[in-house]
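Omission of a single protein chain aside, the complex is shown with its protein chains in their original locations.
Coming up: chain A.
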Amino acid sequence: MEEHIVIIGNGISGVTAARHIRKLSDKKITIVSAETEYFFSRTALMYVYMGHMKFEHTQPYENWFWKKNKIHLKKGFVKQIETKSKTLHFAEGDTLEYDKLIIATGSKPNKFGWPGENLKGVMGMYHKQDLENLETYAPNNKVCKRAVVVGGGLIGIELAEMLHSRHIPVTFLVRESSFWNGVLPEAESAIINREIMANGIDLRLSTNLKEIISDENEQVKSVIIEETGEEIPCNVVGLTAGVSPNIDFIKDSEIKTGRGVKVNRYLETNIPDVYAIGDCAEQQEGINQRRPIEAVWYTGRMMGETLAQTICGNRIQYNPGHWFNSAKFFDIEYQTYGWVWAQPKANEARFYWEHADGNKCIHINYNKNTREFIGINTFGIRMRHEFFDKMLNEKQSVDYVLEHLADANFDPEFYKQYERNIVLKFNKENNTNIQLKKKSWRRIFA
């Protein structure tokens, strides 16, 4: 009898693990999820509400895929894990036994005990059910005359954009003094502030939510601002103040948890044959300056790829490469490679270039002593992942990176290119004489 691998969670991490285990072995695989029958891309939820896609378009695999690859799907909510007998107990009453268990239950939206946070019309934006909720309470600007979004992160700005696409007026409460400035340096953060306001969003920086007021039907009527006491009437409140691991049902099992499920570098928990990956996994300590919990798509996928090896007999550590990420803030695309902290560290120097239109910029971080390139933020200009991964692997200097910046450009053909201006500015500010090289396919594919 082949070993039975049970995966709780059909998100990117669980599904990636399942796909790779299938490639490597003939083990019996079951994926359990309470949310949807089939894997869908959470990152695309916004596009369904905005009418760019239908929900079915967010499903990366056709429905026959699972059967063909002998990956069993089970819909159900796991309410308890009994590690001694290796049994899952479902809210629906049935049970399932496993030989190896992978916990990939993702995140849930944070709630901070605000008064009124459980009213009708108050919602996070994480699960498919949140989307359905939004469709009920904010189908258009007649039903929802104003929405308040609380929390200035990536999901908050997406929710603001979603509501805006249906012409619903949005007030956006951001605790920080500038959007996402815990992650973005001041200049980039300012660009996004401008972009938010240019789209007619009522952006309130340094503003906290105090409470949510109910009408007579247990439905949102307004919110009260902490700082000013101002009452803002609204029909929908989006709570997007971050996410945390979705592991309440594990808390009273033998599996050790902190904020997330505690794992070692092999993604193993304290209990043999139980693993955790994706948003819900918490490393003992951050790897290579990463955070112990990394709630992003890519890391979920990488953990899935890695754990499949371990499960199939090639026990290896989770060892992610250079950090990268991307997002889109309304119409401004953002990519980042390596590290560009909000505040430079002692040994770091920065180079910043911004286009006159105020919608494009790059920000480079490098070691001011060794000149080693550390990372780049790019807004409104697409750049090649492979290029920067290589620069970081080879520990190239900032001068080398700039000299070859034309190789990095990934914008569509015929787009205006700015490398020349960028290098010019760098030379001027740093008294260097870097000559931009012409793009070379040989180098790009070397």
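Some points to look at:
Definition applied: a residue touches a chain if its C-beta (ideal position, glycine included) is under 8 Å from a C-beta of that chain, and two chains touch if they have at least 3 such contacts; residues count from 1.
The rule is simple: contacts and distances are computed from a predicted model.
Look at the chain that isn't drawn here: its UniProt entry, checked against "Xanthine dehydrogenase", "4Fe-4S binding protein", "EamA-like transporter family protein" or "Group 1 truncated hemoglobin", names it "4Fe-4S binding protein".
Per the touch definition above, the residue from A:Lys128, A:Arg175 or A:Arg382 contacting the chain not shown is A:Arg382. Within the full complex, the residue among A:Met53, A:Ala342 or A:Leu424 touching the omitted chain is A:Met53. When the omitted chain is restored, the residue from A:Asn133, A:Thr257 or A:Thr306 that touches it is A:Thr306. Considering A:Ser25, A:Asn199, A:Asn270 or A:Asn367, the position touching the chain not shown turns out to be A:Asn199 (whole complex). Take chain A: the residues that touch the chain left off the picture are 12, 20, 23, 41, 43-44, 47, 50-54, 57-60, 62, 165-166, 198-199, 297-298, 301-302, 305-306, 309, 314, 316-322, 324, 326-328, 330-331, 333, 335, 382-386, 389, 393, 410-416, 441-442, 444-445.
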